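Heads up: the structure comes next, in structure tokens.
As you look at this complex, bear in mind that one protein chain is not there, while each of the others sits in place.
Letters A, B and C mark the chains as written, and numbering starts fresh at 1 in each.
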Amino acid sequence: MSRYTSATPADRDEMLAAIGVGSVEELFAQVPEPLRLGRPLDLPAGMSEAEVYERLAELAARNADCEEQVSFLGAGMYDHYVPAIVDAITQRSEFLTPYTPYQPEISQGGLQAMFEFQTAMSELTALPVATAGLYEGPSSVASAAYLAIGATKGRRRFVVSRGVHPHSRETLATYATGFGATIEEVGLEGGLTDAAELADAVDGDTAAVILQNPNFLGAVEDVEALGAAAKRNGALLVVAVDPMTLGVLRPPGECGADIALGEGQPLGNRLDFGGPSFGFFCGTEALIRKMPGRIAGETDDVDGRRGFVLALQTREQHIRREKATHNICTAQALNALAATIHLAWLGREGFRELGELLVRRTAYARERLATVPGVELLHDAPVARELALRLDAPMGAVLDRCAERGIAAGYPLGREYPEYEDGLLVAITERRTKAQIDDLAEALGPVIQAEAGDLVANSATKSPGGA
Amino acid sequence: MSRYTSATPADRDEMLAAIGVGSVEELFAQVPEPLRLGRPLDLPAGMSEAEVYERLAELAARNADCEEQVSFLGAGMYDHYVPAIVDAITQRSEFLTPYTPYQPEISQGGLQAMFEFQTAMSELTALPVATAGLYEGPSSVASAAYLAIGATKGRRRFVVSRGVHPHSRETLATYATGFGATIEEVGLEGGLTDAAELADAVDGDTAAVILQNPNFLGAVEDVEALGAAAKRNGALLVVAVDPMTLGVLRPPGECGADIALGEGQPLGNRLDFGGPSFGFFCGTEALIRKMPGRIAGETDDVDGRRGFVLALQTREQHIRREKATHNICTAQALNALAATIHLAWLGREGFRELGELLVRRTAYARERLATVPGVELLHDAPVARELALRLDAPMGAVLDRCAERGIAAGYPLGREYPEYEDGLLVAITERRTKAQIDDLAEALGPVIQAEAGDLVANSATKSPGGA
Amino acid sequence: MLAETPMQRERAETIFEKSKPGRRAAVLPEAEVPEPTLEELIPAKLLRSEPPRLPEIAEPEIVRHYNRLSRRNFDLDSGFYPLGSCTMKHNPRLNERIAALPGHARLHPAQDPKRAQGALELMWLLQRSLAEICGLPHVSLQPSAGSHGELGGLLLTRAFHADRGEARHKVLAPDTSHGTNPASVTMAGYEIVKVATDERGGVEMDDLRAKVDDDVACLMLTNPNTLGLFDENIAEIAGLIHQVGGTLYYDGANLNAVMGQSRPGDMGFDIVHVNLHKSFSQPHGGGGPGAGPIAVSDRIEPFLPRPQVVRRESGNGSGPHFDLDHERPKSIGRLRGFQGNFGVFVRSYAYILSLGADGLAEASETAVLNANYLKARLAGGRAGTHLPIAFDRHCMHEFVLSGKPMKKELGVATLDLAKRLLDFGFHPPTVYFPLLVEEALMVEPTETETKESLDAFAEAIEQILAEAEADPEKAKSAPYTTPVRRLDEVKATRRPVVRQSLGG
Partner (left out) sequence: MLAETPMQRERAETIFEKSKPGRRAAVLPEAEVPEPTLEELIPAKLLRSEPPRLPEIAEPEIVRHYNRLSRRNFDLDSGFYPLGSCTMKHNPRLNERIAALPGHARLHPAQDPKRAQGALELMWLLQRSLAEICGLPHVSLQPSAGSHGELGGLLLTRAFHADRGEARHKVLAPDTSHGTNPASVTMAGYEIVKVATDERGGVEMDDLRAKVDDDVACLMLTNPNTLGLFDENIAEIAGLIHQVGGTLYYDGANLNAVMGQSRPGDMGFDIVHVNLHKSFSQPHGGGGPGAGPIAVSDRIEPFLPRPQVVRRESGNGSGPHFDLDHERPKSIGRLRGFQGNFGVFVRSYAYILSLGADGLAEASETAVLNANYLKARLAGGRAGTHLPIAFDRHCMHEFVLSGKPMKKELGVATLDLAKRLLDFGFHPPTVYFPLLVEEALMVEPTETETKESLDAFAEAIEQILAEAEADPEKAKSAPYTTPVRRLDEVKATRRPVVRQSLGG
């Protein structure tokens, strides 16, 4: 017996007698002797609750989190404020502990929440069909590509902007070996997807054109214009979006997107060092029977009461097996619920206001940071909530020095964009105050100067940047 | 409209029309004009949720809490580990947000929890009747005194050991001016209540003899022996107990106590800088109709289902008004629930084991600390979870130096016991590991040496202390 | 058709009855130290022979037990809870989050003030905020609830008079006063003298004048009073009491009506208690915790409980710091241990910061609007006939109806109506209080309710009354759908069973 099990010695005796064996050992006889471990696992002994807490609190304390640092890290996950009601509700046992609502009569809470989530995501993206969610952002891009193969009767070529999150492109590449598909990347020009190159790249074998908006460099793309090439060639237009910008940016459904998807973390989810969060996945009516994952649908019970069920299950692995539209089973229901609550809390006006706040603070940050000697803008395309800079000093050293001052200055672009070795992505949320942005600017100046020596002298007199 | 109110301008108009007034202003007309404030309150403007959080998190960070310090502070409240299920359950809306169960049909959760709490406290104290709880420890002592006046037909004299928590004695003194009662204090001898002095002090006018066990200096009293004087004189024997010791110490009900009470914080409640916690209050059958506060009782519904109600309400202010046994109304139901859950979690064996752990670690701490040069035992009476030392150095400076090392060394006795100006009370919980006790010992030595100079030289060679 | 609801089918079983020897949830850390027998450390006669019979049960079943139990409660987060006098307003979860920060939750109360500056500053800020809201300059946060504040206020009055060499014996309070008022009066060693209520629901001035003399220590008043009505004569009342040297005590239970609108201090009150669990959103917890800070005038200040949170200017120019002041020679002393219900202070201060000056004023406005709207809704239809308003004027944040005609004409008592409301998913109003009103029903919707909830409640009342006109038995046998149905309260008091029997 541990603290979580209840079989007392007396229980065990009664149970073994009922089974008709003398020991639990006998039940394990079906495991051939050579395969029995025959020794304790080489793991520490169990610990008391307080000790486990202390041990892991100690490890947690060795991380520099956003409670401790002022963080301008983004790159797909953002330090938004998660309202207290999100935790309060998602921690309720009734939402936390059941599994997928296979028995709808006793799962109306979860099913209705899914239905509400779908409605909210459909509203955000301006696409009529939303699923109940996938694992997270990048793998959702790969899932869209998989769908596109089927929707284009087997085309196996994807044209992808380099403005799409590097993790998404890497994940797509991984999956594509399974799909037997090829990927063509289209470069960026002035922070934006090169429209001409894109138009050239799309052909009649192209299953999907994949864009991101705002793109990884923070720039707001003209999705509709870029998407024309897809339309012309009968390819799907797939757009990854940052949901937090959809209060102000034109939604993908109005730009011709067939599929809009994205990383859901900014909506009510913790940073959690990268997960769990969720991926949202929306599409046109035409695609509804090709969609991956759960979809809640409305119906009635035998007495005529409104109710909700898992709809269109014939798409899914547990029914269709190898013919399923996707292999996903356990997804991210609780994370999607968090998003739904967060969106209800923000509400129609609050969501728009938040989008505006991000745009304005980001504009301020861009202007302010561009005045710092040794800093220039990586591009001057319009931005919504994240901006890209170039620093005239070694990136690693600059970030370390900022960290010493309690600031996580941003995401270094170098690893994933060798062409922007000196690039820094700076993210803004409603938690990043004007004062914190000013602090970053004031920290960056001396830090760059110290690291770059007199390199910066000649740029010290330049005027505020921007468009 | 704020985030918590819902009356839109349209709602207001409709509502005002229904009321038949033109403005909310008119409704306030009953407040005579000169008494209308006529200006905004001189308070800051409202803040967003994130800002309130940041602001108060900032204040919180300016406190040295037990997550940050290794704390040997006790003196009635203790840094026990509160199991996670306590928070999870007490934060459920169903327990968190209702009020007193005046409508029992829709309050069975709270009422049954009270009944379980009463059962647990009755078991702990070995007294048959437990109430659903009072505010906290010290005021419960005053409440017992109030009860004793009634139970002894108006005697108005209390004999109180100086081993009773100073806050309890002070609170009793405050209340006693209202009761028109007098208090006689009995001193301590070798850490224990002076039995002879006590016997002398008790007379036929004495309403109650009030003891604490373990007493404020951590010493385990012989309650039965001390209580004999009360029995002889027809006074009530009131014993304040530390509930965490009741797995190992003889319970007050077996020592002749008429009333056992105490500070409930150690049971499942946070430190919270002193509150909210709860006071428990148990007594003999004879006293049941004189008890203060809520009592849940078992009964049946019209169909014969078992249920619970607030019993014996005729004792209470809302029924009996000036003749009530007490004035308490809103009490500490949620805190009592936390205790109930904690006790269920500890369980019969765990509760005993925890008591034993405390006794053994405290014994170790006493032995270990007594070997530190400049430290000696303030008394050598048996102790259970807290021990008293004398330090050969200025107390304030020693505590500050320990704090610099991340240790809250204990509670200085000087303010409340001028006779122990050099006294330090050191509390042990299951969270204080052997290593932490050793750290305290290792910190104290040099700190005392530094603060006391050569004063300590002559005690440096003494042997381990104890009985 | 159903014989019972699922909850009714589930019969109550206590956690003690679910116990089975040998089971456990807690695993304790190793002792790590020598483990002598306990008898080697503490004399055997002081030791317990058998541990208390706490439940033996593993964690999963503890969680299930309390989860299931919780669902047998109605709560504010599920529905309308217009429990008059209790101000069942929304409890923001933000406040719970902030209270749970280790800097609050794990701060030891005996921490040296030097190392608890954040906590003391918060308390000081709350004191200042409450002082501004109450219009009185000094605040003690110590009392644990309203009734504790009342007792404190009366002891302050006693100390105030004693300091002037006076011993007074009487405390006046209207017949509408809350039960804690007279109970506190008794505990504080005074004699209660009831003052009548006039036909507008205020203090009957002639009766008051007749009872005011220099043996009167204090007048305790709730304003708006428990009828939800503002006493328009308050200035005159204050004058009368002050004339004879008495103090005027404000029972702040109804402060939610006047925040940012009118201040007890400006009305002439000397001592005010504030129920943080009412106007300032501390969750009620099924009957606490709460807190009952008291705000007082200059003349009462010297007597405030010890210790008091103070702000001190540092001599060295390093800015102010905060401390606990124990050196208060005229203080009445402590009312409890340590510094009060700090966790409640955190929540209420978070609430004040959230709403700010405007938000608090708006909360009171909306509370008054909601109450008057619901009153207007209930003045029409069947409620107007069977459940008339006790005092027909605009109310403040609550109002009181009388079920007397309903009882007389339909044979349905206020209690029956309340029980029937349970079937409709509402928490009933406060019933049978204030005592002055026969078959009273005291309705306080609070500002955080929607118009839709108020409408639904009014419609439920209408429906219940219609049903009662047709068949009064319906209400008299209600409720039908609650986890248990009407309970035998007499039995529980006659032959009290107040703990689980464990045999032996």
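The rule is simple: contacts are C-beta pairs under 8 Å (C-beta built on N, C-alpha and C of every residue); 3 or more make two chains touch, one makes a residue touch a chain.
Small disclaimer: the values here were computed from a predicted structure and weren't measured.
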With touch defined as in the header, list the contact partners of the absent chain among those displayed.
A, B, C
Against the chain that's been left off, what residues of chain C make contact? List them.
1-6, 10, 20, 58-61, 63-64, 67-68, 71, 75, 77-79, 90, 92-93, 423, 425, 448-450, 452, 480-481
State which residues belonging to chain B touch the missing partner chain.
1-6, 8-11, 46-51, 83-85, 87-88, 93
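Here is the rule we use: only the chains that are shown with their structure count from here on.
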By mean C-alpha coordinates, which chain is most distant from chain B?
A
Can you give the whole-Å distance between the Cα centres of chain A and chain C?
45
Junction residues of chain C, two or more chains touched
23-29, 57, 59, 63, 67, 92, 94, 96-97
Numbers and ranges of chain A residues touching at least 2 other chains
48-50, 83-84, 88, 93
